[in-house]
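Note that one protein chain of the assembly has been removed; the remaining protein chains are unaltered in position.
Order of writing sets the chain letters: A and B. Residues in each chain are counted from 1.
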Amino acid sequence: MRKRKINGYLLVGLIITGALLLMTLIGAFHTPWDPNAMSATEKFQAPSLAHLFGTDRFGRDIFSRVLKGSGTTLAIALATVAIGAVVGTLVGAVTGFFGGVVDDALMRLNDALTAFPSILLALLVISIVGPENKYNVVLALGIVFIPSFARVTRTAFAGLRDANYITSARLMGASNGRILLIHMLPNTARVLLPAVTIGFNNAVLAEASMSFLGIGVTPPDASLGYLLKEAQSMLALAPWYALCTGTVIALLVFGVGLIGEGLQKMDREVA
Amino acid sequence: MKYALKRILMLVLTMVIVSFLTFLAFELISGDPAEAKLGTEATPERLAALRHEMGLDRPFPVRYVSWLAGFVSGDLGTSYNYDMPVWELIAPKLEVTLCLCLLSFVLITAVSIPLAIWSYRWTGTAFDAVRTAFNQLCMAVPPFFTGILMSYFFGIVMRLFIPGDFPDLRTDFGEAVTHLFFAAICLGIPRAAMTVRMMRSTVIGEMQKAYVRTAISRGNDRRGVLTRHVLKNSLTSAVTFLGQTMAELIGGSVVVEQVFGIPGLGRLLVYSISNRDYPVVETLVVILAFWVVLAGTLADLINQRIDPRLRLGGAV
Partner (left out) sequence: MLEIRDLHVKFHNRDREAVAGISLTIGDGEIVGLVGESGSGKSVTAMSIAGLLPRKQCDLSGDILLDGEDLLHAPRSALRQIHGRKIGVVFQEPMSAMDPLMKVGEQVGEVLRIHTRMSKEERRARVLEVLQAVELSDPEAVYDKYPHELSGGMLQRAMIAAAIVIHPTLLLLDEPTTALDVTIQAQILELLKKLNAEWGISMLFISHNLNVVRKLCRRVAVMQRGELVEAGSTDQVFFRPQHPYTKRLIEAIPTRHGKETL
């Protein structure tokens, strides 16, 4: 087996994502200005050294707002992916390992759900579970993302079910639980990791879309999508608001996308 | 022909199941419409009278069948918010969204397939990495962000269209299409990038196959191998993917309509969800589901024309 080499995609992706994460992390404890402090004298200021991303209609510092907003967005995306990955892996593991009628039925349902645009599903779920706030966004998106993770892990588990080393483990009297946990789960990490990067990106984009539509994060919370919604209303007078906020979203998704690309490339080269 | 019939039958069956689940779900979450309608004026007698008038006292299966019958005949109930028949509310918006999605779909197909073939030729060169990165970037920029940028540059700065002011599709067709055109581009960019990515890897995969070697041994040049053999063999994956694209576009249009102020289904859906206008949401869900299932069925039927192996009937 050849040595795993870090490739360019992975490196650039890690740098971009790392920088954004670091800034968000700092922003969680300290922002240059109070993100909600208004100032009558500093309305609609173009980006400058004092206000890196300028100010909005109320004289609030956009850079500070973006830092806080990306914190919210990241938290929602991570929580969503966590729900989707954990529950999805559980469902995928059980159905893939045992097969049978339940497996068939669940996978049919899965096909139907994944064919449906995820943003629409999320909107529907939120209309059912109730008021629009960040917790319900996480719940709605988490539910919507379960099928895609379940599909990926199911394939991996079903593929491993008849592998030689699993058969020998079974012959040695290992229980199903032990086989699933000790022998199979570590081997699915390979397919789970790229799925997590894709899921994370979808979560960021979906949350941003929902908040942008006004059916997502609501004040006092502000996510990047919500900021973009705000920015659109003052587009003619403060175009830098939309530009800076949107660029941060795009960079985040781009960085994580490159990591995913890099991981896949590494996987291909090792195989 | 037999296959097509079977596939269409499956489409109908799927739709019946979807409509039943939708009806059931909304029956559970939407509460009592009669109570909602009467509001504070509700007395037990008036409630009972209205319930009888609206047919709510009938058993559930009867109500489902009559709702379904209404659906098929175009009687979709009345919107809570607009107090007008749901169909009259939806029809003009459906037209606009259909135009938007078709426009975007045509753009995606026309751009991404040639681009995929062109980018295939660069495989393994230094340019390849740049191209991959650019591809990732296109997938990363959310449509509502490109939408905002476009409405700033082409709308506010260059005044090619007025953001938020959508001309009537019937009287001002040219203007309306210009408006839709920018929206369609925003909607299409990420999906086109995905199509290029997927198409490129399909072509690379097909190029490894043994029949390509045979084709070369017959004296085909690169162009002949590609056009006569590889493209046709890559087509089924492309068609499946484009079918999914057609479904995804309707989801993306929800957001893009909001950015450009286009009065389509998406905006109506968002508005109706925020206001809990259940008859409208219910109808929209069924229409959107039909759209998704129809796109998949069409893709399958086209693929079955392309690939004779699918005509054996076994694989559905």
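We adopt the following convention: contacts are C-beta pairs under 8 Å (C-beta built on N, C-alpha and C of every residue); 3 or more make two chains touch, one makes a residue touch a chain.
Treat the numbers as computed from the prediction; the structure is a model and nothing was measured.
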The omitted chain touches B
Full-complex touch with the removed chain, picking from B:52, B:121 or B:213, is B:213
Residues on chain B facing the left-out chain by the touch rule are 209-211, 213-221, 224, 228-229, 232-233, 306-309
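Note that in this section only the chains that are shown with their structure count from here on.
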Cα centroid separation, chain A vs chain B, in Å, comes to 23
Per the touch rule, the chain B residues reaching chain A in their complex are 14, 18, 25, 29, 129, 132-133, 136-137, 139-142, 144-145, 148-149, 151-152, 156, 163, 244, 247-248, 250-252, 254-255, 258-259, 269-270, 273-274, 276, 281, 285, 288-289, 292-293, 296
The chain A residues in contact with chain B across the complex are 8-9, 12, 112, 115-120, 123-124, 126-128, 132, 201, 205, 208-209, 212-215, 228, 231-232, 235-236, 239, 242-243, 246, 249-254, 257-258, 261
